[in-house]
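Dropping the structure in here first, questions after.
For this view, one protein chain was removed and the others were kept in their places.
Now for subunit A:
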Amino acid sequence: MEQPVFEGRPGKLPHWASNLEEHVDKKLLIILRDGRKLIGWLRTFDQFANLLVEHIVERHIIFEEKVFADIYLGTMLIRGENVCLFGEVDPERQDGLTEAPLADVLAKEAQNEAETGPFCALQDLVTKQI
């Protein structure tokens, strides 16, 4: 049976684990490895950065047109290995985006993917000289 992670330091995280306590009950923007942007309220976490998040919306952003659309996903446990980064959403910082109809945003996103997607790998070969 594995040692409990936080044994010996009741109420305190081990010194080696990033303190995510300060982010609990805060609204976070979470970016996943596949590029998805989730926004929700962090409730619990563990040493693998597995996150339990409530009231998640998946935000699709078209940066060129400064519009976004949300898909409500509810409560999820996000496996830590899929997390790239997350940050607290600062309500005072305006991101200058306006909400648009979901169908339009998804269509534009699919269009962008079609334009850049298949050629990305080739471009990488040329520019990065892999």
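Rule of thumb we're sticking to: a residue touches a chain if its C-beta (ideal position, glycine included) is under 8 Å from a C-beta of that chain, and two chains touch if they have at least 3 such contacts; residues count from 1.
Simple rule for what comes next: contacts and distances are computed from a predicted model.
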| item | value |
| --- | --- |
| Candidate names "FA complementation group F", "U6 snRNA-associated Sm-like protein LSm2", "Coatomer subunit epsilon" or "GPI-anchor transamidase component GPAA1"; UniProt protein name, chain not shown | "U6 snRNA-associated Sm-like protein LSm2" |
| Touching residue (missing chain; options A:71, A:84 or A:107) | A:84 |
| Missing-chain contacts mapped onto subunit A | 16-20, 23, 29, 31, 33, 35, 37, 49, 61, 63, 80-81, 83-91, 93-97 |
